[in-house]
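Below, a portion of the complex is reproduced, with chain positions unchanged.
Every chain is named by a letter (A, B and C) in the order it is written, and numbering of its residues begins at 1.
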Amino acid sequence: MTKPVLASRTELADLMGPPDANNNGTVFGGRILQMVDKAAGVCAMRHAGNPVVTVAMDRVEFLVPIYLGELVTVEAQVNYVGRSSMEIGVEVYAENLDRGTRRHTNTCLVTMVALDKKGKPRRVPGLRLRTPEEEKRWSAADARRKSRK
Amino acid sequence: MTKPVLASRTELADLMGPPDANNNGTVFGGRILQMVDKAAGVCAMRHAGNPVVTVAMDRVEFLVPIYLGELVTVEAQVNYVGRSSMEIGVEVYAENLDRGTRRHTNTCLVTMVALDKKGKPRRVPGLRLRTPEEEKRWSAADARRKSRK
Amino acid sequence: MTKPVLASRTELADLMGPPDANNNGTVFGGRILQMVDKAAGVCAMRHAGNPVVTVAMDRVEFLVPIYLGELVTVEAQVNYVGRSSMEIGVEVYAENLDRGTRRHTNTCLVTMVALDKKGKPRRVPGLRLRTPEEEKRWSAADARRKSRK
C-alpha cells in the first residue's frame, strides 16, 4: 500500500501572543520548535494511520526573529519513508498581519517512527512520488540518511 | 480599494490534548469558540490591514462531539463588508488521524470591526466577489444584517 | 422531581491577565466565551446532577471592551428545562478594581444536554419557578425554542 505526499500534507497555524515571548519581545525559539514537532507528528500520523513518536530533529537555524502579533504557519510534508520511519520536512513562515507580508523563517527535518499498540515500530505505507520536487526531496533525504550511517 | 475573498482566507489548526477536555473526555465547547474567534480575527486583520475587535458571534450549534487526539481545523473567510465591519464565516472540522476521517462539526458567523490607532472604527477595503458561492454568502450576510435592524 | 432555580445558580470569576489579551490590549472575545461555556456547564451539572454537553450558544454581542487587570464575573442560571436539555442564561460583568466600577458586558444563552453513562441524553429534574422574573425567563426561552422549530 502506498499514499501520495499530498494525502498527509499538514498545516498548523497560530497567532503569537504574550505567553510566547522571550525577554526581547520576540518569540522563543523553543515555542517554534514545539509547533514544528506537533505539525510533523500530525503529518506522520496522517501518513502512517497510527501513533508516532519523534526520533530526531535535524539542525534548525533561527536567522530571522518572529514578533508578537504575527501569525506563524508551519507546513509539514513527508519527504521519505523507510520501513517504520518517516522524514518530515517542515517549513515555518511568519506573517505580519498589518502589512500583509509573509517571510520564510525556518526549515526543519524531523524523523518520526510509527508504533503499534505495544509501542513497537510498525511498517508504514510507501510514499507515492508525483512531482520532480517530491522526487528531489526523497533523494536528498535518502542521501542524508546514508551519510549518517 | 477592494480585496478578493481569497486574499484573507485563514486556516488555523491545532491538535486537541488533555488541557482541552471537559469531564466527559470530549473537547470543551468554549475551547472551540476560542479558536473560532482567533481565526476570525486573523482573517479580518488580513482583510482590513488593521487591528480588529469582535463585535458579535452568531448562534453556534455543537451537534457532534470532538475527541482528544483529533486535529481541529478552523477555516475563516470574509462573507460581507460594511463600512468598518466585516462578517466572517467560520467552518470547524475535526479529523480522526488514525482513521483518516474528517467531519464538519460547526458553522459560525463572527462580526468584526476594524479600528484605527485611537480605537475608533475605521473604513475597510471593499470585497471583490469572484464566484457565485461568494456572491451567495454576501447576499445571505446582507439579509441577516437587514433582518437584525 | 424538581429543583429551584437558585439551587444551581453559578458564579465563576477570574482576574484578566496578559495571556488573555489580544493585540489591542483588550481581552479576547474567545476567552470570555470559554468562561461562559464553563459557567453554563457547572450550572447545568448542578441542576442535572449528571455530566452535560454544550449543544448550542446563541448570538453573543461584544459591545464593550474588557481590559487587562479587570475582574470578569460570569453568572449562570437555568432559564428553562426540557426533557434532557436545559437553557442556561449567562450574564458577564467586568469590574475595574481601582475605580470600583462594574459594568454589564454580555448576555449569552447556552443550551446544554445531560448525559447518562453511555453518553445518551438523560432526563433532567423539572425547574421550580418561584419569582415572576424566573417565570418571564422560562416563557422567553420557551418562545425562542418554538420559533427555532
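Some observations on this one:
Convention: contacts are C-beta pairs under 8 Å (C-beta built on N, C-alpha and C of every residue); 3 or more make two chains touch, one makes a residue touch a chain.
The shown structure was predicted, so the numbers you read here are calculated from the model rather than taken from an experiment.
Shown here are 3 copies of a single protein sequence; counted across the entire complex in this file, the number of copies is 6.
Here is the rule we go by: only the chains that are shown with their structure count from here on.
Chain-to-chain contact here is organised exhaustively, every possible pair of chains being in touch. On a Cα centroid basis, the chain most remote from chain C in this structure is A.
Chain B and chain C have CA centres that are 22 Å apart.
Residue positions of chain B touching 2 or more other chains, listed in rising order: 38, 41, 51. Chain C meets chain B in the complex at residues 22-24, 26, 28-31, 33-38, 41, 51, 53-63, 65, 115, 119. Interface of chain B with chain A (complex): residues 10-15, 38, 41-42, 45-46, 49-51, 71, 97-100. Those residues of chain C that touch chain A in the shared complex are 18-19, 21-23.
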